[in-house]
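With one protein chain withheld, the remaining protein chains of the complex are depicted in position.
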Amino acid sequence: MEDGLKIAIIGAGSGYTPEIVEGFIKTYNQMPVDELWFVDIEAGKEKLEAVAALSKRIIKKSQKPMQIISTFDRRKALEGADFVLTQFRVGQLTAREKDENIPLNYDTIGQETNGPGELFKAFRTIPVMIDIADEMAELCPDAWLVNFANPAGMLSEAVLNHTSWKRMVSICNGPLLIKQRIAAALEVDIERLFVEIVGLNHLVFAKQILLDGKDVTNKVVRMVAEGVKRVDNPGVSDWDADFLVGLNMIPMSYLEYYWKSSEVLEHEKEAAANEGSRAVVAKRLEKELFETYRDETLSETPEILKNRGGSGYSEAACGLIYSLYNDQQDIQTVNVQNNGAIENLPDEAVVEVNCVITNNGPIPLTTGKLPSAINGIIQAMKAYEQVACEAAVTGNYQRAMVAMTINPLVSGDKEAKAMLDELLLAHEEFLPQFDLQHLKED
Amino acid sequence: MEDGLKIAIIGAGSGYTPEIVEGFIKTYNQMPVDELWFVDIEAGKEKLEAVAALSKRIIKKSQKPMQIISTFDRRKALEGADFVLTQFRVGQLTAREKDENIPLNYDTIGQETNGPGELFKAFRTIPVMIDIADEMAELCPDAWLVNFANPAGMLSEAVLNHTSWKRMVSICNGPLLIKQRIAAALEVDIERLFVEIVGLNHLVFAKQILLDGKDVTNKVVRMVAEGVKRVDNPGVSDWDADFLVGLNMIPMSYLEYYWKSSEVLEHEKEAAANEGSRAVVAKRLEKELFETYRDETLSETPEILKNRGGSGYSEAACGLIYSLYNDQQDIQTVNVQNNGAIENLPDEAVVEVNCVITNNGPIPLTTGKLPSAINGIIQAMKAYEQVACEAAVTGNYQRAMVAMTINPLVSGDKEAKAMLDELLLAHEEFLPQFDLQHLKED
Amino acid sequence: MEDGLKIAIIGAGSGYTPEIVEGFIKTYNQMPVDELWFVDIEAGKEKLEAVAALSKRIIKKSQKPMQIISTFDRRKALEGADFVLTQFRVGQLTAREKDENIPLNYDTIGQETNGPGELFKAFRTIPVMIDIADEMAELCPDAWLVNFANPAGMLSEAVLNHTSWKRMVSICNGPLLIKQRIAAALEVDIERLFVEIVGLNHLVFAKQILLDGKDVTNKVVRMVAEGVKRVDNPGVSDWDADFLVGLNMIPMSYLEYYWKSSEVLEHEKEAAANEGSRAVVAKRLEKELFETYRDETLSETPEILKNRGGSGYSEAACGLIYSLYNDQQDIQTVNVQNNGAIENLPDEAVVEVNCVITNNGPIPLTTGKLPSAINGIIQAMKAYEQVACEAAVTGNYQRAMVAMTINPLVSGDKEAKAMLDELLLAHEEFLPQFDLQHLKED
Partner (left out) sequence: MEDGLKIAIIGAGSGYTPEIVEGFIKTYNQMPVDELWFVDIEAGKEKLEAVAALSKRIIKKSQKPMQIISTFDRRKALEGADFVLTQFRVGQLTAREKDENIPLNYDTIGQETNGPGELFKAFRTIPVMIDIADEMAELCPDAWLVNFANPAGMLSEAVLNHTSWKRMVSICNGPLLIKQRIAAALEVDIERLFVEIVGLNHLVFAKQILLDGKDVTNKVVRMVAEGVKRVDNPGVSDWDADFLVGLNMIPMSYLEYYWKSSEVLEHEKEAAANEGSRAVVAKRLEKELFETYRDETLSETPEILKNRGGSGYSEAACGLIYSLYNDQQDIQTVNVQNNGAIENLPDEAVVEVNCVITNNGPIPLTTGKLPSAINGIIQAMKAYEQVACEAAVTGNYQRAMVAMTINPLVSGDKEAKAMLDELLLAHEEFLPQFDLQHLKED
């Protein structure tokens, strides 16, 4: 790696890409990224061009010798790459719209990283991710696959357990946000905190919070319970104070899908009736964003990007790549195979925990056994993910039906069957692994 | 144990007691039960008298030298007992009615062995069961506590993990019914079957079915999926065929509370509107039953008893006591501490699995790791049970709130709080461990 | 299995075979063995003929319709067999003599089921046993392989973990002998005892002893410690009383190889100088035995057989086959994959523990965690066995060197190297998996 690095970004047409470019510029002296290969599919050509153009302007302004190469040829981009970033969205926002709307028709939460919506996002994305892993084994076997496409945890679960590829780390901005907010709540510098994060992607808990080595978990929990401070994404409503004190941990906001199901469903229904689903809102925001990007005088990421909800993603991703490259041996919260970190889960299961980031990959820190209060939901979701990944890889209809039914957000086998069939047909073009003949004959 | 056995039955006023008496008569020559102590509380005096009178007539007819002693003094009954049977119901059917009705008002399943209803049945019963265990340690330390009061699994979980008493086995008729129905479906003698039962009380699965040593799991699953046969209690509706084939196991019917939640809720609401809750129906049946019992010409259990839904309970209980007494070393499915039987669960957790019944207690058979498809719900429920037992023992309000919220049948922390508070106040007289002052001040 | 059973015995020329024939005669009415195929290699022709002739006379006297077919064609014998018994000895007693003598030259215990001698018995036998397993998969896939060739535990370890064959049970007379002697010591009927046996083949402990369900472990341990009774094979000397009381379990006599190493070594050296090694003694006994067998008036097993040290083997083997065939669901101590029975050991590791014997094979009973006092030696031996099996299967010289060095009876890497090389060359004809070229060039 003496020379500059070659980095491939799959799904580079994403509006977040310029942020990543800025991230690499910032650390150029410690990590000389010389070639940035922007990969996307032809359907995303227009967005890819806009992003590439803006990125070039940003680089030019920075005066770093970084080069951007846009391509539809993934193999060319992967060849000899040092890092491969994946942030693509199979079926784009249109598919997301279906993931969100169809479940709602069955009185079920429609969301792209939870419930039936997530299941289908996984069904569409896993086969592509496995192809990329296979290609990397051939074209850049020493590279790291840094994924922040969703469902991030399941994508790692599928690749790490259904292929021989091991150099993959999925990352989410959630843990970083929790830490930042706890620091803000305590009004201390984040460096003084050590937060023990345990769980699965989109299902983590701040189990223990240390400030200068002293346990302040109780204190933070009470601050939040008493409504003095918020330490997570604002969700539909605050956690019940007694519940939170009984838990004595800070759950990330996505737990509301499980522990505030009825409220979330109500909220989604209202939103769908008014502003449209999240996908519709996202489409609108994206449209505005790309209009800004096309402004040829723009040579930095615009303010508007911050409002899209992916805040911290680029920061987390660049930080991870930096530490992998430089053997930083700092602690970051990423998705890796468990290997004993959470004792209640099997070794091979992908978990989101604190890891030391070395140049040979992340090494999870031990966290012992999960407390009962959170063990139930974590086990339930991991078991679901395992069945879901198996169905995604094999295209087995009956196993897909099991995955759908055992998902805690689904209210019964009948609803599961109806949603499964409707979503399979709706996303058919992205689901080559499933044989849908029997659904069409009926 | 050379002389005849002394057996104490706590909650002897139950309508099922005469069946147990008949069971002991049947095996008198192999297990000479000489003294049957019938224990109940004063509020149950009338029923206790009716049951004792009928039981005496049954014994007289049998010509066995068995003696029945009715008493309100539990300690006297326990002193020197060989077996203690517990089948009491704290708060009787009136409390059950509240367990069933209050959750329904919050669009939540109301049931005495699942959801909020079960939680409160546990809160009321665990302190009493712990008292009994403590008294046994003092008054009959070599006796076995054979429990079939509900929630049977949680009562064992609480006693075995929160006291030093270890000689307790809880038993449910569910596993026996599954085996009987599989045998009926295959049209074979039950002796030719070996059914691997795994899970928790009210949450078991027939994971593997062997007929003469050959694996017929697939065959049975397909018979059920195709609707040829039923192998479980009739529930609200048949399992979806694809789901069942994907699962490749037979779930007991109570799984419908989790995998047919919406249907069950609808069904309960309708039933409540028409015939009343299960408790109301049970009250009516009980009234009829005791009218029959008072007929002084009756000297056997009447037909009507069969319709009450507890079929097989007495058979299971007597069979267990018989094997414990005679070191039968046969295989029965009972609730014991896991000790490695289900590898995914901790050693101390109470599970419902196949055991060899020796005169030193049941020894669980190994079952290996749970398949993912059922591991999720089993883990979720065991984790919930652990928190619930802790709350029941300590009377900690916040932990009770955690238990209620993480129960898979509860749809959010707000509903949890409302149900918790309403049920605490409704059952106050039976919940001395909780301090409810703050609920009254509001 | 409606018709009579076909049983193949590999290594049928063994002197013990007539005992097995007698065993099958005894249970003929419950298990109709019609064809007994006696398989051996041509080098063993003479012994095979003698055994077959005696066996035929025994059968004739019994008037059972059993047929004996002797053959050198193993495949013919396996075809359609219901049970396959293996009791062969690769290299016969001459190889055993080397296993015993060569280590002695390096001041190391020389023994066929412990130390370097066992390692080479494993190296010679495992490839043959794997061939048999492969042939069974082809020729009699529903049959059970019941092995009592040594090293029994390692042969199961190798077959069950290095082939896809799962229908194998290895059995040793050790556990049965322990139970019989404890019963004798207590002067009670063996049926009244429940002995919890845990460990590995040739390395088991009676961890808990129940008499009529009461724990009498302490009592038995003290009887043995005080020299009142012996409950195991007489070894070189009694266990130190304080050691035994501190252990509070009964170790089988082979533990003396590890906990009386110096004494055993002294004893072996003396014996070798006087009467010769065990192999030499066994050869002499075998010669006498076969002279008896050739007496054409003999139609039962002679007294002299009892003195050979394999007492109880046939009883154990026939008892196992009987229970497998008849789904007896009784408890026997056999070698099976752990599957959680001993929590400290991995699932796939072969252990010797109490199992319920069903017609689908043995199901281990849970035993929880091993006490520290015995966990060390059991772990050390299992780890050694795993490396040894790997070396036996792959023929990897360096891994063989690791196995030899980490064996607790070997005193250093230098001695390990010298013994390894000398034994490899001495047994070369039976070790096709190893490339010994480099040893010859030196």
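Chains here go by letter, A, B and C, matching the order in which they are written, and residues are numbered from 1 within each.
Quick note on the criterion: contacts are C-beta pairs under 8 Å (C-beta built on N, C-alpha and C of every residue); 3 or more make two chains touch, one makes a residue touch a chain.
Note that the structure is a prediction, hence the values are computed from the model and not measured.
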Which of the displayed chains are touched by the chain that has been omitted?
A, C
Of A:Ile41, A:Ala137, A:Val188 or A:Leu210, the residue that touches the missing chain is A:Leu210
With the missing chain put back, one of C:Ala53, C:Ile69, C:Val245 or C:Leu285 would touch it. Which one?
C:Val245
Write the list of chain C residues that the hidden chain touches.
107, 237, 239-240, 242-243, 245-247, 259-263, 344, 372-377, 379-384, 386-387, 390, 396-402, 405-406, 408, 411-417
May I ask you to list the residues on chain A that touch the chain which is not drawn?
192, 194, 210, 212-215, 327, 329-331, 338-343, 347, 356, 358-360, 363-369
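Rule of thumb we're sticking to: only the chains that are shown with their structure count from here on.
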Could you classify the connectivity of these chains, where an edge means two chains touch, as line, ring, star, complete or other?
line
Can you check how far apart chain B and chain C are, centre to centre, with Cα atoms defining each centre and the answer in Å?
45
Quick check: how many Å separate the C-alpha centres of chain A and chain C?
55
Junction residues of chain A, two or more chains touched
none
